[in-house]
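Missing here is one protein chain; the remaining ones are kept as they sit in the complex.
Presenting chain A:
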Amino acid sequence: MSKRSLGAKRAAGVSLALAGALILSACSSGGGGGDGEGNGEEESAAPEELATISFGTAEDSQGPAEPVEGAESGGTVTVLQQTSPDHLDPAQIYVSHESNIARLIHRGLTAVHLDNDGAYTVVGDLATDSGQVSDDGRTWTYTLKDDIYFNDGSPITSADLRHTFERQFAPFIAQGPTYVQQWLAGTEGVDYRDLLPDGPYEGDHLPDSILETPDEKTVVFHFDEPQNDLPYALAIAGYAVVSEEGDTRERYDQEPLTSGPYQIDEYRPGRSMTLTRNEHWDPATDPARNAYPDRFEISFGHSQEDSTARLMADNGDDQTAMTFNNGLDAGNGPTVMEDPQYRERLVDGFQPYVAQLAINLDRVTDPTVREAIVQAVPLNGVLNAYGGSIGGEYAGGLLSPLLPGYDADYDPFGKLANPRGDAERARELLEEADAVGYELNYVHNTVPEDTEAAVAIADALEAAGFEVNRSEVPPETYYDTIGVVDSGYDIYRSSWGHDWLSAATVIPPQFDGRQIQDGASNYSHLNDEHVNSEIDRIRRIPDAAEAAAEWAELAAHIQEELIPGVPTFYYRQTVMHGSRIGGAVFNDDIGSVDMNRIYVIP
């Protein structure tokens, strides 16, 4: 189970841009709200701990979606976005701004549903339930609902689902998630493609022993190992259904058939996209999408300054405008956060990313020296560079506040208590290790936030007795640079975000020592037998809550005993909407506003 570093890089890049602009927050984070108006009234600086997402039953998976109080159908929602999607083919979708649009047009076997009480459930989307498991988690069976169609009117059958998963192996599919392919192939590397090198296009197919479609309605996955997270994985946009008949290979990326409540009426890359209703979508089959607006007019190329200024002014059509991913800009942020007139129009929550300063364990081999680094790093210097307390929150541990198992009070090295860093303690540790003057090669990227944070980190390390050699590389090549095993660097920032609300998408990709190779995401090169065997053991635990507790314990062990880095902050995001947008709540599963509950106030 490896998460691609490009995904992490691009995702983190998005959050950098977003988080850099954020300032003080006073809104509650996370969860839906009974009032359907999103951000709650109460002020809460402390993040909430989420209970584990539950797997829904057949009853939970029936449509239509539970209505949002006060919501009415109709109207056009204008969406102001910075970045236009590069991909519309579900199999190529991985980054958040693409996933948000994908959730309006594409459906998968499962979906994560946020209900009116703020609870999250994995429900059957195209399937009748979240999956029937057997063989200790090695076999998963899905039955398709009736009356599910693509927007060309063709019915969605198990053949389409088989095709959807088989084409994930084709060479031209290169940007999407790889979890399910790797599970099917029984490998953790890029060699998963060897299972079906040409995808389904040259007449080869996956054998029934791996993917079985005994009839038009049934899809059965067979894995070598228990894959208890499959229902979560199938809910991510990258595994949404692709029509076998309508598949145009590479060109599907521009003009895909859609299965969700909307279809693409017009798309001008980089400029605009118009979504109109998909008449073949039957709300009675969809438990997760309310689809109140008739139309979404999405325009791209809006800077954070532009979208914030327009939403603040709230004039004309902008009253029914919103943004999925443009956070508040640095200039207007403080005004918006302090002025109560905007309070009702803000949605705030954590993004999945945790920023860390990774330590290269191949080079910095003495744990005492590593602890000295941890003690010296000033969390406040780093977070200030990223916009202060609204850009994020000081991180105590490796698990995001969104994840089950997160503990707000967890602070093994006293970093939350002393975010300025403890130069004296760091120096003591260096002296103890007889390593005063220890040289650290530090690489960061040229993005202003990263550069500013690097200055704060380097100054603090030098004050503690280290000698720091700072170098910088452009953001496009940053993750390639630190992804080289023999990079020659000792410390570097690495941000990681989960793919679904499980630490199974956080700990293994970063700390499974068997995955160390150029381009892999184990940036600290941690390779510990106990950790590796624990990863294997916890993955087999079928109970999600029990697994979450075990992951948290393993994360603590890694952080306290092996010290592969310093968690610095959890990214958060605040987005604004116009005065006639209702139902805007932050969705922790996707780390942004929930587009499925939005409605236009007439």
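The rule is simple: a residue touches a chain if its C-beta (ideal position, glycine included) is under 8 Å from a C-beta of that chain, and two chains touch if they have at least 3 such contacts; residues count from 1.
Please note the rule applied: contacts and distances are computed from a predicted model.
K.L.:
So one subunit is absent here. Using its UniProt record, which name fits best from "ABC transporter permease", "Phosphate-specific transport system accessory protein PhoU", "Chemotaxis protein CheY" or "Carbon monoxide dehydrogenase"?
P.N.:
"ABC transporter permease"
K.L.:
Of A:S299, A:N441 or A:N527, which sits in contact with the chain we cannot see?
P.N.:
A:S299
K.L.:
So one chain is hidden, and I want to know which residue out of A:A58, A:A309 or A:A435 touches that hidden chain in the complete assembly.
P.N.:
Only one of A:A58, A:A309 or A:A435 touches the chain omitted from view, namely A:A309.
K.L.:
Would you mind spotting which of A:D208, A:D224, A:E250 or A:D486 touches the chain that isn't drawn?
P.N.:
Missing-chain contact among the listed residues: A:E250.
K.L.:
Touching the absent chain in the whole complex: find that residue among A:A71, A:A119, A:A159 or A:V190.
P.N.:
A:V190
K.L.:
Touching residues of chain A against the unshown chain: what are they?
P.N.:
On the side of chain A, residues 2, 4-7, 9, 86, 171-172, 174-175, 178, 190-191, 193, 250-251, 253-254, 268-271, 299, 301-303, 305-306, 309-310, 312-313, 315-318, 476, 479-480, 483, 519-521 touch the unshown chain.
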